[in-house]
Structures are given as C-alpha cells and as structure tokens.
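A single structure is presented below for examination.
All protein chains but one are shown at their positions in the complex.
In this document, chain identifiers A, B and C correspond to the written order of the chains, with residue numbering beginning at 1 in each.
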Amino acid sequence: MPLLVSGPVATSTLATEIAPEDLPSIYRAMVVARALDERCLTMQRQGRIGFYVPVMGQEAAQVACAWALEAKDWIFPAYRELGLALVRGVTPEELLDQFFGNAADRLKGRQMPNHYGYRDRNFVSPSSPIGTQITQAVGAAMAARRRNDPIVTIPFFGDGATSSNDFHAGLNFAGVFRTPTIFFCQNNGWAISLPRSRQTAAKTLAEKGAAYGVPGVVVDGNDVHQVFRTVRGARARAIAGDGPTLIEAQVYRLGPHSTSDDPRRYRTDAELAEWKQRDPIGRLKHELVDAGQWSEERDSQLLEEVRADIAGAVQRSESVGAADPLSFLDDVYATRSPALEEQRQQLEGWIQTGLVKL
Amino acid sequence: MPLLVSGPVATSTLATEIAPEDLPSIYRAMVVARALDERCLTMQRQGRIGFYVPVMGQEAAQVACAWALEAKDWIFPAYRELGLALVRGVTPEELLDQFFGNAADRLKGRQMPNHYGYRDRNFVSPSSPIGTQITQAVGAAMAARRRNDPIVTIPFFGDGATSSNDFHAGLNFAGVFRTPTIFFCQNNGWAISLPRSRQTAAKTLAEKGAAYGVPGVVVDGNDVHQVFRTVRGARARAIAGDGPTLIEAQVYRLGPHSTSDDPRRYRTDAELAEWKQRDPIGRLKHELVDAGQWSEERDSQLLEEVRADIAGAVQRSESVGAADPLSFLDDVYATRSPALEEQRQQLEGWIQTGLVKL
Amino acid sequence: MVQAINRALRTAMAADPEVLLLGEDIGVNGGVFRATEGLLKEFGSERVIDTPLSETGIIGTAIGMALYGLKPVAEIQFLDFIYPGFDQIVSELAKFRYRSGGQYPCHVVIRSPYGGGIKGGLYHSQSTEVYFTHTAGLKVVVPSTPADAQGLLLSAIFDPDPVMFLEPKRIYRAVTGEVPEGDHRVPIGKARNVREGHDVSVFAYGAMIPPATDACQSLEAEGISAELIDLRTLSPLDTSAVLGSVEKTGRAVVVHEAARFCGYGAEIAAVLAEKAFYSLKAPVARVTGFDTPFPYALENLYLPNAARIREAIVATVKAA
Partner (left out) sequence: MVQAINRALRTAMAADPEVLLLGEDIGVNGGVFRATEGLLKEFGSERVIDTPLSETGIIGTAIGMALYGLKPVAEIQFLDFIYPGFDQIVSELAKFRYRSGGQYPCHVVIRSPYGGGIKGGLYHSQSTEVYFTHTAGLKVVVPSTPADAQGLLLSAIFDPDPVMFLEPKRIYRAVTGEVPEGDHRVPIGKARNVREGHDVSVFAYGAMIPPATDACQSLEAEGISAELIDLRTLSPLDTSAVLGSVEKTGRAVVVHEAARFCGYGAEIAAVLAEKAFYSLKAPVARVTGFDTPFPYALENLYLPNAARIREAIVATVKAA
C-alpha cells in the first residue's frame, strides 16, 4: 500500500518512523487505555458513573497517530478518543473527574462522560452529533494558515461519520482551500449496529477522498508503525502547503458501542473472536518481546502498576464533591443575561428552601 | 467515453439511439424553450413578471434526457428545467400561468416563477433550497420498487448542488439500496458567481459517484445523441435492478443565473463567446440541415410560428385574473385547522373593509 | 409506553402494506430504545429499513416515499440528532402540499425520543418542540400515557399530513397503564382533561404530566382544586380546551421542560392574554426549564418537578 496516493516529497524534518525507544511508552499508553476502559465499564455497571464509551480495540491507531503529531496540532476528537487524550498528557484522574462530572471537572459537570476537552492540550471539546467536528477542523486549519502557524488540524471520526453532512462539506472545503488537515477515520467496522458494508457501497472509505480532490489512504490501524508513518507523511505534506489527506485506519471495536449497547444483538461471536486475535495490544507486546524490549514479567508489573494508579485516581476523583449547583447557569454567554441572572436567583432560593434537589 | 463505467447488459427493449424522425421534434422543443426564455426575460424587464430563471444553453441536455425517459418516470426538477417540462407536455400557457401566479396557476400563485410542478406529468413540485430533491428522488425510487413499478426516478441538479448535503446522502442511500435512480447533473460551469473549478477540487463531478459505489459518466450535454444514449443506458441498468448512475452533462449557462443576476460581474466576454459558438440549438440545426431534414426557410417559419404561439399564450395568460385572495390560507393541512379557519375569517373581513390590499 | 409504540407500529404495518419504517439501528437492533423490537423479523428488511448514518437521507428519502404514496415512519434516534435533516423538515416536508397547490400531500411520520431525565446531557435531553410547532404545515404530537402513545401514533400514521411524533423518553418505561387492543385511535388535535378542578388550570404535556399530577393531587388536601390538561397535540393546538378551562378557573399555570424563552408556554400565555384576558384573575405562571443548554450532572436541578409546579400553582391561586 503506498504511503500517499499523491503529493510531493515532505519538507518536514520529523522522523518518519517511530523511534525504537518510544515503543514501550506507546505500549504503556495503550495498556493504560485498556485498563481504564475495563475499570470504567465496571463502574458503570455498579452505577458509579452514568455512561461510558470504551475505546477497546482502537488503541494502536489512536496512540500511534497522536504520537506522530506535534503537541501544537489541534485535535478535534469524537467521543471514543481515550488513546489520544492519554498521549496529550491528560491524566486518568482528570478523565475520571469528567466521567463523574464532579467539582473538579473542567467541563463543570455539563457533559456526558467521554465528551472531555482540554484547551491547553489543543484537544477540542466534542459534542455528540456525529461528524460536526470535521468542518470545524477545516475552519481551524484555515485560521492557522491565516496566522502562519505551522500546524495541522486533525478531526477524528468513525466509519459511520463518513455519511454525515460535515464529512461531505469538510472534505470539499479542505480540497478547495487546500487546508492543512488530516482526516483520520477510524473504521471500526460498525456504526452501532450497522456494519461498514451497509454504511456505503464504496469499496473503501479512503477512496471517498477522490470525490474532493483529497488523497486517501488505507492503513492497518493495528499496526502502530504504519499509522505513525502515514500520519507523519500526511502531516509533512500539509505543512508543506500541499493540502489535506484522508486516512482510513482499519480497526475493530472490541467492546460495545457504549454501555447502553449490547453488540450480541447484531454481530457474531466468530467475528469478535477473529478480531480479538488481532488485538493491537497483544500484537505490540509480541513485537516488543520479540525485539527483546519487553518481557511477560515486566508486563504483569506494568499492569499492576497501572491498575493501582487508576484505583488511586478513582478514589481521589470519587471523593471530590459535586459540581456547584448554580454553575449550570454560567457560560451560556460571556456574561449572564438579565434573564439568567433572575433565573439564578430563583434557583438559589429553590435550593435553599429544598424545592429542588440534586 | 464509455457509456457506463460498469453494469451488465441492459434488459430494456427501448432503442438506444434517437429515432431520426424524432430529431425535428427534439429541435422544436429546444427552439420553444429558447423563445420562451427570451420572451420571459423581456417581460421581467417590463415588470410584467416578477422574476425569471432562463434555461438558455442547457436545452439539448434537458430535451434529449427527457426524450430518453418514459412518461411514467418521475422527474425531480430544480428551477431551471424548462426543456424537461416542454417534453413532458407542459404548454407555454400553463407555464406562463405559473409565472404570473394567476388564478389558473396550478400552484395557486404560491411559488416564485420557475418552481412549477405537475403531478399528472410526474414532474414533482420543486423548492428553492439547492439539492433537496436528490434524496427525495431516491426515496421515491425505493417506493416504486416496493410497488414493483418498473420506473426510474431522476433528480436534476447543477454543479453547485454537488456540494449539498442531499447530494451526499442521496448518492449514498442510492448506492447502498441500489435504487433505480439516474442522477442527472447539469454542470453549466457556474453556481451563480462560483466557477466549477472552485466548487470542488475533484477533476470531474461524475467521479464523485465512486465515493458511493455509483458509476459516474461524463457526457457532452450539447450532444443530444450522447445524452439520449447515456440516459437510455442508465435507465436500462436501473430497471434491470443494477442500481443508480450519476451522469454529468457538461453544458454552459448562456444567460444570467436569474433576472436578479449580472454575470458580467464574474465572467469574461471571451468565455461566453466561446460557448456561444457551441450553442446546442445551432449545433442541432446544422446537423439537421446537413442531414437534409431541415432548412433555413423552415427554421424561420418555425421561429415565427413558435413566437406567435407564445404571444398568444402570454395574452391569454395575462388576462386571467389574480389568484383567489383567500386561497393562500389553504393546503397548509388537508383540512383547515381551527386557527387557520379563524385567520381566514379575519382576512375576509380585512379584505372587505379594505384594510389589506393586493 | 415503549411497548405501546411498538404495538401501534405492528398494528399499522399489519393493516397496511404501504406502512414502512426507516431509521438508524431500528432493524436487527430493534432501535436503541427497542421501539421497533421484533418488527424486522415480522415484516422483513424491505419494510424495516436500517439506514446509513444520515438524518438528511432518512428524512429526504421518507419524503420521496410519501410523495409516491407510501406511509413511511422515520425514527430519529434522539431528537437532538434531527438537525442534519432539519432542512428537509422545514423546507420540504412542511411545505410540499402547500407549495404544490395541493398536488403533493406528504404524509411522513417522524418519531423521535426527546426530553430529559435520563442523564443524557446536552445532546440526549433537549426539548425543542417549538422549532416544529412554529413551522406551519407540521402537526406535533406528544403522548404522556401508553394508551395515548398507541392511539395517537396510529392516528399519525394514517393522517394525511406530516406529523412530528415526539416521545418523552423519560417515561418510556416509567409510565405504565392499560392499552386497548387493536387499531384504536386517539384523535389528533384534542387535549385530554387529566383531572377536573375549578381554582386553577394547569397545562402540561409529555413527561411533565406525572409531576404535574402529583402537584395537583397533593394540593387537594389544602383545599386547592386544580384542573390538569394534557395538551397531547401541540400543533394544531386545541385552543377551545385551553380557553374553556381558564374561563372556568380564571387562573393558569403552564408547564414544560424546554427552555422558557420563546418556549411553548409562551404561546399558551399569549393566547390567554389575548382571548381570556377578562377571565384571568392572576398572572399566567410558567414553570419551565432554564434558558441554558441541558446540563448533565445537575439535570435534576434543571427539570421542573412536582414541588416547583406546586409552588407555582399555590402562588397563582393566592394571587389577588
């Protein structure tokens, strides 16, 4: 598979391959993601958090992609982007604060779990409607270029999102304005219960790029090297002014769509079993072991360490109090409108008299 | 240029070429369209009609396409489809009634000129928002198939409309459900002031079909034979159950976008002059003359006849009275709601006392 | 209530082969709230159509089917996700009959779960019924009981006009009740008198009916007799039911969970200020959500509850 369908030689001086000494860190991020997923799925069943969207199975694509970016590049995530967040330095505790929607949550308890955003990590705050971040990322890329900032913007989205209005408009605008944007599609085989084959009659999702004059490329999303290399290539191209790239990373969602979903209703055990064999974590572990960089022993140690870390984070995060009850009336506008001021006073009274309760 | 990018042999028994004896009729329809355009542009300048959208330059593509269809096929037009309407047997007088919005107008004076629809001619009533008819045509095709009606549906739209949400959704649904739909794109080079080259970075509009698993084909829209043949091929394919086709007919808008537009603001005289040379009416006339089927004499005669016809139609149509003043409160629902009943009585009173006037 | 919806769909599909369903995850998955459970098996994939992820496509193709004469019922997974198809609703669906001079009726039903109370945050909780009630050409229906859900949905499917059928998801499972057998329809356009009273009229709909009922009942002991009207059809409004009640009681409280500003309650208050002015003995109170997006962790503070409704009723009755 060629790296890119077209485009001149990259001018970026960033390495095109993962530095071997980085591999254990990449592996660690993937393990943390998996452990946090497992812990959160359990906590949701226990009623300790309200909802959860696991990334399970997509760790390699996300971690390797984020690794290939620079910290100044703007990530426009969807709701399944734990691997990216970890590489951007978001801690499990910060994430858990968001899942609990507690007083320490940067979003002030306003959004459902998994919809976290961190301006200081250039990790934009996502919504739930599918695809909307795609055009936004293109606009941010136009803005960055206007300011001569040598960065790329990179929207993350699923196979289902390729049917959205914003995919169409976003790729088209990017093609016309040649924006420094990398469209990173994680084709995990399913959009809730709809298989990729029924999402579109196109052979691959990457080939949709041609409809917009945007080169498209398919990668094995379970191969950290291929993902890294492809993203670095696309980034160099974008920075050089040669325009956007659409990357389709083929992965598989090993878990449910979310904690509200039961995948046994629509997919077979055999399919799942097949993809479990290609689990990106096992794959990278084997590679590291084969290269003598890793051992079963260190692996158990890591897992233990990570689980303990997460347990500590859960404990701290769960003991943080609830969000300020009046806070949900803030940030509608930069300053409160007279009507909101009045509603806030009203609410304050109701809370005091016990008319409303958490 | 291959007729179709893929697809098995057609099972339809319809001829794949225009019958030579039909050519004069095709030519006549084109001449009528041009004459009506000219007349209406004049009437708009005189303030006799409020607005007009000329088809000028796109007559061959439309007339040949409509000729290739069967009367039972459902046309989903946009606002520039005079050629199609004429082939479907809509008379200049009926059209003029719509332009005047008079009491004889089937739309009861509700829509701007050019937004005509005729259920009995399977010519669906269009709106102004660009592209919306595309998904609707796909839905109608699904319905026709459910009823086992051997027809196709065919949305007409421009180059600009390929950027619309409905283009994306419509082609995608058509690809997934393999609907009997022919997507007929008239690429007339411009979307108001935006040239085709800035509408999308794709090389052709036809190649956008691949993004949806829909074969795409480019035709010279000024060549009635190529258009006819391509549409017949696509139709046969659709009827045989082999799915949709996207046809890009390359034409040129010789007139303004509408009577509100001044194309000299954005395009050069040279470009216009070049395309005037390829005027589809002149081209077909030459072909007919060369084939001995036509002469300059018959041509002048035809033009005179057509103009007289139109003049008569204008006279009759202009003398029809205004739409019933209370009628604009009908057809919101199948039966008037209590609120509308009340508003109607109110309006009646206001008209009687002269409070409101036409 | 969700079973009643399922039954209504099954009944309509069995009765009329031109009724079909389309939407995301409605087939093998049975809908994310299981409203279409079992229907794929019973009626096949030509009539229970799992679509790609595009509300534009769902609503646009449903319109095309309706133009052709079928009776499509589209499901939008959450009302919060309807906006990619909003153009098709307001520009096309609502205006097809009108713009074609009556040639093209367009009887699509759009079903969608809506409203708060399931900890859905900004994007799984909104009540934006006003976008639709303000759009001429649409009918807007909100059931609050299983029997009404079944009866109104059957009416909607066989109605000649487009119907937005908004399902208060919070009471999908919370509210139960008897449901008549078979094709029993509840007329669109008629409010339901939940309880009679003579001191004050309470207007509510959907998931606000249970707390409004609680509030009214609890006031009985204090000698306040509150009439509760479930509007059921938001458009066209049953104006005579609204006016009739207030002419009797002279006082009104309107309840909805949508944001207050330009919310549905404003129309009820306006109708009263216009047409029942001389009957009114007190200000018209609105008990509503706040003028903010819908919050996640604090949703219980956002949503009107029985206590807030009760307080408003008392204040309205006590007003000079």
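Observations, loosely collected:
Keep in mind that, in the parts below, a contact is a pair of C-beta atoms (placed from the backbone, for glycine too) under 8 Å apart; a residue touches a chain by one contact, two chains touch by 3 or more.
Bear in mind that the values here come from a model prediction, so they are computed numbers and not experimental data.
Shown chains touched by the missing chain in the whole complex: A, B, C.
Check C:Q103, C:T133 or C:N305 against the missing chain and you find that the one touching it is C:T133.
Interface note for the absent chain: among C:I118, C:L243, C:A282 or C:V314, the touching residue is C:A282.
Taking the complete complex into account, B:G101 is the one of B:P54, B:P77 or B:G101 that touches the chain left out.
Only one residue in the set A:E59, A:D166 or A:D261 touches the chain that does not appear here, and it is A:D166.
What subunit B contributes to its contact with the hidden chain is residues 50-51, 100-102, 105, 109-112, 115, 127-130, 160-161, 163-165, 191-194, 198-200, 260-261, 265-266, 322-323, 325, 327-329, 332, 337, 339-340, 343, 347, 350-351, 354-358. Looking at subunit A, the residues touching the absent chain are 74, 105-108, 110-111, 115, 117-119, 124-125, 127, 129, 132, 134-144, 146-147, 153, 165-166, 168-170, 172-173, 176-177, 330-334, 337-339. Although one chain is hidden here, its contacts on subunit C can still be listed: residues 80, 83-84, 86-87, 90-91, 94-95, 98-99, 122-123, 128, 130-131, 133-134, 136-137, 235, 237, 258-259, 261-267, 269-270, 272-275, 277-278, 280, 282-286, 291-293.
Definition applied: only the chains that are shown with their structure count from here on.
Chain centres here are C-alpha means, and the one lying farthest from subunit C is B. Here the spacing of subunit A and subunit C, counted between their Cα centres, is 35 Å.
Centroid to centroid, with C-alpha atoms defining each point, subunit A and subunit B lie 45 Å apart. In subunit A, the residues that reach two or more other chains under the touch definition are 163, 165, 198-200.
Each of the following residues of subunit C touches two or more other chains: 52, 54, 56-57, 84.
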